[in-house]
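As you look at this complex, bear in mind that one protein chain is not there, while each of the others sits in place.
Coming up: chain A.
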Amino acid sequence: MVDIDVGIPTAFDPFAEAKDSGAAGAKEYVHIRIQQRNGKKSLTTVQGLKKEFSYEKILKDVKKEFCCNGNVVHDKELGKVIQLQGDQRKNVSQFLINAGLVKKDQIKIHGF
């Protein structure tokens, strides 16, 4: 009988990629949405950033960069969400990519 090296199964972990892109694999999108408020005003929300990130710090930089107000809200199911005034979807997605916080293909921009 030949000795079979039992180490083989561990050599390749098919879920390795899924793990480091955030537990649930492809599901881990950062969603950037827009919502209308009264009249012409709108609101941009960023949902799904990694929990380890400092939301406050990101918010601070974004606010400064795009001269808009914003805040972090806590949602029971979806965790922390960044809200920004105005349609900042393009801005904020570019910002997140440039800052290396999120990969481009992980961002989903919603809205019209």
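Keep in mind that, in the parts below, a contact is a pair of C-beta atoms (placed from the backbone, for glycine too) under 8 Å apart; a residue touches a chain by one contact, two chains touch by 3 or more; residues count from 1.
Here, contacts and distances are computed from a predicted model.
K.L.:
Would you mind picking the UniProt name of the chain not drawn here, from "U3 small nucleolar RNA-associated protein 11", "Palmitoyltransferase", "Eukaryotic translation initiation factor 2 subunit beta" or "Ubiquitin fusion degradation protein"?
P.N.:
Record says "Eukaryotic translation initiation factor 2 subunit beta".
K.L.:
Which chain A residues would touch the chain omitted from the figure, given the whole complex?
P.N.:
So the residues of chain A touching the missing chain come out as 31, 33-38, 42-43, 45, 47, 73, 75, 78, 81, 83, 86-87, 89-91, 109-112.
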